[in-house]
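Only one protein chain is missing from this complex, and each of the others stays in its spot.
The letters A and B name the chains in turn, as written, and every chain counts its residues from 1.
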Amino acid sequence: MTKVTMVVNGKSVSAETEGRTLLSGYLREGLGLTGTHVGCDTSQCGACVVHVNGKAVKSCTIFAQDVAGAEVRTIEGMANADGSLGVVQQAFQDHHGLQCGFCTPGMVMSSAALLAENPKPTEAEVRHYLEGNICRCTGYHNIVKAVLAASGQDIAAIPAE
Amino acid sequence: MYDFEFVKPSTIAEATKALAGDGAQALSGGQTLLPTMKQRLAAPGTLVSLNGIAEMKGVCKGDGGLHIGAATPHAVVAKEAAAHYPALAALANGIGDPAVRNRGTLGGSVANNDPAACYPSAVLASGATVVTNKRKIAADDYFQGMFTTALEEGEFITEIAFPIPQKAAYVKFNQPASRFALTGVFVAKYADGVRVAVTGASNDGVFRWKEAEAALSKDFSAAALSGLTVDSSDFIHDLHGTPAYRGNLVKVLTARAVAAA
Partner (left out) sequence: MPKDHGIGASVKRREDIRFLTGQGRYTADIDLHKQTYAYFARSEMAHAKINKIDTKAAAAMPGVIAIMTGEDFVGMGGNPAGWYIPSRDGAAMKEPKRPVLAHGKVRHVGDAYAIVVAETLEQAKDAAAAIEVDFTELPAIVNMAEAVANSANRVHDEIDNNVCFDWGWIEDNRAAVDAAFAKAPHVTTLELVNNRLVPNAMEPRASIGDYDAGTGDYKLYTTSQNPHLTRLLISAFVMGIPENKLTVIAPDVGGGFGSKIYHYGEEAAVLAASKAIRRPVKWVAERSESFLTDAHGRDHVTRIQLALEKDGTFLALRTETMANVGAYLSNFSTATPTFLHGTLMAGPYKTPLVYVNVKAVFTNTAPVDAYRGAGRPEATYSIERIVDLAADELGIDKVEIRRKNLLTPDMFPYTSPVGLVYDVGNYQATLDKLIELGDLAGFEKRAAASKAKGKLRGLGLSTWIEACGIAPSHLVGQLGARVGLYDAATVRVNATGTISVMTGAHSHGQGHETVFAQIVAERLGIAESAVEIVHGDTSKIPFGMGSYGSRSLAVAGSAMVNAVDKIIAKGKKIAAHMLEAAEGDIEFADGKFSVAGTDKAKTFGEVAFSAYVPHNYPLETLEPGLDETSFYDPANFTYPAGAYACEVEVDPATGHVEIASFTCADDFGNVMNPMIVAGQVHGGVGQGIGQAMLENTTYDANGQLLSASYMDYAMPRAEDVPFYTVDHSCNTPCTHNPLGVKGCGEAGAIGSPPAVVNAVVDALQRGGYKHVTHIDMPVSPSRVWSAING
């Protein structure tokens, strides 16, 4: 076992790992941060997306020891300091961008990464960026709408509801 | 997944030593290797992460054209190669999804040589040079059939040098599930001729479509391709397409790549 230290959601934390411990396992089992979900074993679904040093990555496809010392942000670290929902989170609630909530942590983390890179994406850019995040519930309509709304763009033209 | 010892050298020399050991395997972005290990299809005793080696990262212009460190993630190539070799940058930007592009690397992709991967077509079409910790390998000698390369035990890619073409484009037709290339065609026009590399189609992995190269070297236009036929007899047959369908895609995508170049 090797102790791995990282800065997760602004706090320095550590947990014991094996070589094979995934970042997703480190967060979920090591730190009890179960907001990061695991939905597949082929690195396709994106339920596990977190930010490592500011970049969206699939935490199920990284060994914890390979990112020792990194700055990690998870869904648990996306709210504002006063506990209120962050901009992307709030837009997801406002526009019904989630149903069962299982894909949601990954969707929010990917969407936040998109807006950091591209503050005013087009609809096509949002859809393209979310290629690695599968949602079975929403048909994506309200997710795309929420991301566009979070970017501050006018969404009045998007079909009803 | 079986357990292993994890090491993370910070120089090529250290990595060479670590990878000389029995049961040692290189780890780059892990975007291919981790899913394989989860299925218990790979069981390295030691995993040698190449992600801490600064000399294997980055994009810069040099004698051989555009030199890209093997440990450079796709997202960095997409950004930093854009000014020098836009077709290559666009290819990198079309691999997988953003999270995959933030981890997966040029070296890992080219070492793996998946028959549906994108990069091998760029390496082959560019006549690039694969630089390893031991030697330099010409692209035409490097790819040896699906998942097979010229790399030997303990050898790993440190960088790839891409001669910069006058014009080039990569057109990829997505496999609907994995979004790898169901078929992808990279066309590159150099002063001394055109090279066309096809991925996703053949049971032999990436290959050069020589007839198209000859035709396009004479006349770099989509029309030049119209009389050509593609021999699809040894093409991949799977859930997503027949050999004949892939043969059609090779033609259609080559024409589109020429038009886009």
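Going forward, contacts are C-beta pairs under 8 Å (C-beta built on N, C-alpha and C of every residue); 3 or more make two chains touch, one makes a residue touch a chain.
Bear in mind the structure is a predicted one, so any value in this text is a computation, not a measurement.
**Student:** Identify the visible chains that the left-out chain touches across the whole complex.
**Tutor:** A, B
**Student:** Where the complex has a chain not shown, which of A:6, A:113, A:135 or A:150 is the residue touching it?
**Tutor:** Hidden-chain contact among the options goes to A:135.
**Student:** Which of A:78, A:113 or A:150 touches the chain that is not shown?
**Tutor:** A:78
**Student:** For the chain that's not shown, point to the residue among A:7, A:68 or A:158 touching it.
**Tutor:** Checking the options A:7, A:68 or A:158, the one contacting the hidden chain is A:158.
**Student:** May I ask you to list the residues on subunit A that touch the chain which is not drawn?
**Tutor:** 20, 28, 33-42, 44-45, 47, 74-76, 78-79, 85, 89, 92-94, 96, 98-105, 108, 123, 126-128, 130-131, 133-145, 158-161
**Student:** Where does subunit B touch the missing chain, residue by residue?
**Tutor:** 1, 3, 39-40, 173, 176-179, 182, 238-242, 244-245, 248-249, 252
Here is the rule we use: only the chains that are shown with their structure count from here on.
**Student:** Can you check how far apart subunit A and subunit B are, centre to centre, with Cα atoms defining each centre and the answer in Å?
**Tutor:** Result: the chain centres lie 28 Å from each other.
**Student:** Name, in rising order, each residue of subunit A that touches subunit B in their complex.
**Tutor:** For subunit A paired with subunit B, touching residues are 2, 18-20, 22, 41-44, 46, 49, 52, 55-58, 60-63, 65-66, 110, 113-114, 129-133.
**Student:** Within the complex, which stretch of subunit B touches subunit A?
**Tutor:** Residues in contact with subunit A: 1-6, 8, 27, 30-31, 34-35, 37-39, 47, 49, 51, 75, 96-100, 102-103, 178-179.
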